[in-house]
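Shown here: the complex without one of its protein chains, the others still in place.
Chain lettering (A, B, C and D) follows the sequence in which the chains are written, and residue indices restart at 1 in each chain.
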Amino acid sequence: MRKLNVSNAVAALMCAALMLLPLYSAVTGNIFILTLFTRIVIFALAAASLNLIMGYGGMMSFGHAAYLGIGGYAVGILAAEGIGSGFIQWPVALAVSALFALLIGALSLRTRGVYFIMITLAFAQMAYYIASALSRYGGDDGLTVYKRSDFAGLINLSDRNQFYYLCLACLFGGLYLIWRIVNSRFGLVVQGVRSNEQRMQAIGFHANRYRLVCFVISGTICGLAGALLANNTDFVSPAVMYWTRSGDLMVMVILGGMGSLFGPVIGAIVYLLLEELLSQFTEYSGLILGPVLLLIVLFARGGIMGLLGRMRRG
Amino acid sequence: MAETKMTETLLAVDGIETCYGLSQVLFGLSLKIKSGEMVALMGRNGMGKTTTIRSIMGLTPARSGAIRFAGEAVRGLPSYKIAKLGIGLVPEGRQIFPNLTVRENLVAASGNRFSASDPWTIDKIHALFPRLAERTNNMGVTLSGGEQQMLAIGRALMTNPKLLILDEATEGLAPLIRDEIWSCLSMLKERGQSVLVIDKNVGNLARIADRHYIIERGRTVWSGTSEELIAEPDLQHKYLGI
Amino acid sequence: MPDPLLRVDNLVRRFGGITATDNLSMEVVPGELHAIIGPNGAGKTTLISQLTGQVMPNSGTIRFAGRDVTNLPSYKRSRLGLARSFQITSLLKDFSAIDNVALAAQAHDGHSFRFWGSARKERHLREAARAALERVGLGTRADIVVSQLSHGEQRELELAVALATRPQLLLLDEPMAGLGVTESTRMVALLKELRKEVTIVLVEHDMEAVFALADRITVLVYGRVIACDVPDAIRKHDEVKRAYLGEQHAVTRHG
Amino acid sequence: MYLVVEQLLNGLQFGLLLFLLAAGLTLVFGIMDFVNLAHGSLYMMGAYFAATFVAWTGSFVLGALMALGATLLLGIVLEYVALRHLYGRDHLDQVLATFGLILFFNDAVRLIWGPAGLALPLPAWLTVPVQIIPGVYYPAYRLMIIVVALAVAAMLYLVVMRTRIGMLIRAGASNREMIGALGINIKLLFTLVFGLGAALAGLAGLMQAPILTVQIGMGENILILAFVIIVIGGIGSIRGAFMAAIFVGIIDTMGRAFLPDLLRKVLSGAAASTAAPALSSMLIYLLMAIILVLRPEGLFPAAKR
Partner (left out) sequence: ADSVKIGFVSTFSGPTAVIGNDMRNSFELALDHLGRKIDGKPVEVIYEDDQQKPDVGKQKTEKLVQSDKVDFIVGYIWSNVLLASLKTAVDSKTFLISANAGPSQLAGELCSPYVFSTSWQNDQTPQAVGTYMNQKGVKSVFLIGPNYAAGKDMLAGVKSTFKGQVVGEEYTVWPSQLDFSAELTKAKNSKAESIFVFYPGAAGVQFLNQYAQAGIKQQIPLYTAFTIDELSLPLQKDNALGVPGAQQWVNDLPNEENKKFVADYRKKYPGLRPTFYGAQSYDAANLINSAVVAVKGDLTKKDAMKAEMEKVNFKSVRGPFKYGNNHIPIQNFYLQDVVKDAEGQLSLKTVATIVKDDQDRFHDKCPMK
């Protein structure tokens, strides 16, 4: 981490900018940029969690949006049932996400590669259809969260700045956690398994156990993002679990750079910002966004972070 | 084929430099093979033998220098064009097609591009390696290491090349089969086949190859005939560690 | 003879119509270097894979250090002290050489559900790894990414990885293959040294090495043991000569 | 009983419809090992081309042929300009690149043809129901789809599994470098095969346009279905894809046809009426998940890589 190269510089700059954003918003009176970035930060957290299993663990989950939904529904359903305390809602959101990940992971990890992609997709789609069938909680019309999670006055989630900083803290916390994990014994094993499972088994690692734990950690972090998202949107609906959403998360990760710590954050910022900005200029944003993605793949191996990493050498 | 004159240069590599990314591996390496000649490439692990062959084949294109094969400048050509000019490669590490059956591996790229009078056919390969005949409908991936090696050799022969390149082709073969390969190579040489061979068995090489090149850190440091090689045990000790 | 360290009884493994291991029984006693030879496709690699658990037998039993390991998954066998090298190189290609070896050391140093500290900073793992690399002659290449090592170097790394698990029984599948003359010589020397520390099963087609090293040799043909004896007896064994050695190796003598 | 037979027939023909969809993808993804999300876009382009050309020429057959040619060409151009650089790369790079193409094609179509979609009416001779056995009528056009799907299946199987070209494609997919070193111009071959895959996508699009719709985004849900088919069948196996398509077609149709009544017998009315639709919506995914849990490499695993 000590090396001062372009990609690290950009990452540091990015973190600083994210920290100072509310200040900018207050000075210029541009509230919306804060709203926009709150959402981006939440998606960045979700993408970072996906990166943990995809970039480091080699598990291409095409159902990661399911955890956004599960975390969100945990908050939404508890709120609807009159339990407004965040001290209950959030642990439940994390626990349910973890449990779901454990179940899905245990079943899915029998498969590899594209089969894994498709089986995770299948489970996420099932979650989607189950949520759509929850007519008590709005079915696919979704569920309005009337009151944001209540943390006994410690922090007020309805306050824009406070909520933004909470999301940012979660993002940074998540990234730090991922960074530690990746460099830990556990992380090395997971990365080793990605590289050559047979070899790891032969030297004495129970590959799937490590994979599964990694999968659960990732799902839990994404569940946290889901809880944040539900509070941010004041609303949850099955639509957050639809496969296109999982696809969006994947795109963010690959775009930013798989297997690099800040890659998914950059990916989320670029992708969502581009989407927002382009839609201001033109209704045909795909005509620009599409080729941009293609060009990034063609000319920047390893996504934007990969590109930045090579800039030094020219 | 038998008529080809030993005087004609088939392959001429002249001062090539090759890099993997930023690290340079070959530093102005040169070698020459005449038609009908069998040439050996020797050197310790990691000295650049395989890289030389990859450069010749255009798999890792040389950055500078010249490579001529059968009268054509081939540096910079895509590898399939170079191969089409008549090079058959038995690559290091076998590289058979795992998702094709043994038979398919043999016939997929086979052909008799230069209308050899007595071309290799699947039956001849089976006669050479009876083991392959027994496994003809098995997927490549299920073969044992040695069987894969036989398959790789058979596959290269099936293209009926002007120049056969063997990169550690006897690795992992049982002694009987290995002997078989060596006698096959002598037989091929007799018929006028040009061969470039990398192998660690210096004894056998000295017996059947015409000339030898020793590579050290990406340069040819010595070249000469078998007699010269045997005459200079120092050389073997210095560069090959024997 | 002491109690066998490894004991295989009536092992059978079929692939479709092929019987790769055919009712095979054998023993490896502690401290010996036991070579397994046989023609290509005789089932040597398949046997090793069954011993270490990559391939499960159709029937038969494998006992290791007095324990029935027939149905244990490979990672558990590794923990019991079985280690192997692969004939077709199988390494973590995008890791550096030392990481490959350090991971092997880590696997046998308590559990790896440690999420916090940096594993690359654990001194004892790194040092163990470095020692193993030095031993196989890759000391100077420790920080090179595996995919950038030459073929021969990768073969040496295979052995270093197996060594780093500090096994009781080391199963080596053609460690000599792909090595140059110098490196082969060095490998033979290394194995001579190693055999003092650990029991070794060696699969190899390099007869000079086999005859120089082995205490006993088992000969496999079509999945069956056709002979199991000391080197000199094997050398003279008619059937072995016919099926495998040919005349050349039968007559030349070494050391 | 009669109802069951008719539903079976529906399932069979739906399965063949699915196979038609999956055919091009089997070639490009299953055999060439290239994850082409834009397959759905090519499918869409096939339908739009067909609707346009049929309207121009006034002939269904002529328009369809022109549309086939156009998608073939489009596929080749796409491959030549961009996608050929991605063969050796990680699957996920291919995912991102072709995802970009989806965005591009959707908006390009909206720009060119407008957001409203197009109609591709059938010629009169294809609208009459045909009597297949006494008393049972079947839409003529659906029969035609069955015939085309079977023909495509046979052609694919023969080309890929029984010819030298097929071997070369499979070899090239597993080791491009080596096949080149054996003197094969794998680039050209892949371009042509990709074009063929595109044409098959186009064929699926134009064949289905008259019974489905010609709409922006029509390829996306279908793409998922096609992937489901291929994965259930076992990647790389044409036979697998074919069987899986029919299997999924029948299970899905039968499930939708009989599951609700079955559930109603087991559960209370209210529970059944919420559970049944949810369950039949999930059916395909449930099926895939179960199959993959039991057989992690699909029903007909092709040889391991």
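To be clear about the criterion, contacts are C-beta pairs under 8 Å (C-beta built on N, C-alpha and C of every residue); 3 or more make two chains touch, one makes a residue touch a chain.
As the structure is a computational prediction, the values presented were derived from the model and not from experiment.
Note that the absent chain touches A, D when the full complex is taken as a whole. Of the listed positions D:Ser59, D:Thr127, D:Thr163 or D:Ser268, the one in contact with the omitted chain in the full complex is D:Thr127. Residue in contact with the omitted chain (choice from A:Gly84, A:Gly113 or A:Gly139): A:Gly139. Touch with the chain that is not drawn comes from one residue among D:Pro210, D:Gly233 or D:Gly298, which is D:Pro210. Where subunit A meets the omitted chain, the residues involved are 30-33, 35-36, 39, 132, 135, 138-142, 144, 146, 229, 233-235, 237, 239-240, 279, 283, 285-286. Mapped onto subunit D, the footprint of the missing chain covers residues 3, 6-7, 10-11, 13-14, 17, 106-107, 110, 114-119, 121-122, 127, 129, 137, 139, 141-142, 208, 210-218, 221-222, 224-225, 253-254, 256-257, 260, 273, 276-278, 280-281.
Simple rule for what comes next: only the chains that are shown with their structure count from here on.
Shared contact partners of subunit A and subunit B, listed by label: C, D. Greatest Cα centroid separation from subunit C: this falls to D. For this pair, subunit A with subunit C, the centres built from the Cα atoms lie 44 Å apart. As a whole-number value, the distance joining the C-alpha centres of subunit B and subunit C reads 29 Å.
All chain pairs that count as touching, in label order, are A-C, A-D, B-C, B-D. Every residue of subunit C that touches subunit B in the complex is listed here, in rising order: 15-16, 18, 37-46, 87-89, 148-153, 174, 177-185, 205, 207, 243-246, 248-249. If you check the complex, the residues on subunit B that touch subunit D are 57, 59, 78-81, 83-84, 88-89, 91, 95, 97-100, 104-105, 107-109, 111, 113, 139, 141-142, 155-156, 159. The residues of subunit D lying in touch with subunit A in their complex are 35, 82, 85-86, 89, 91-97, 99-108, 110-111, 220, 224, 227-228, 231, 235, 274-275, 277-278, 281-282, 285-286, 288-289, 292-293, 296-298.
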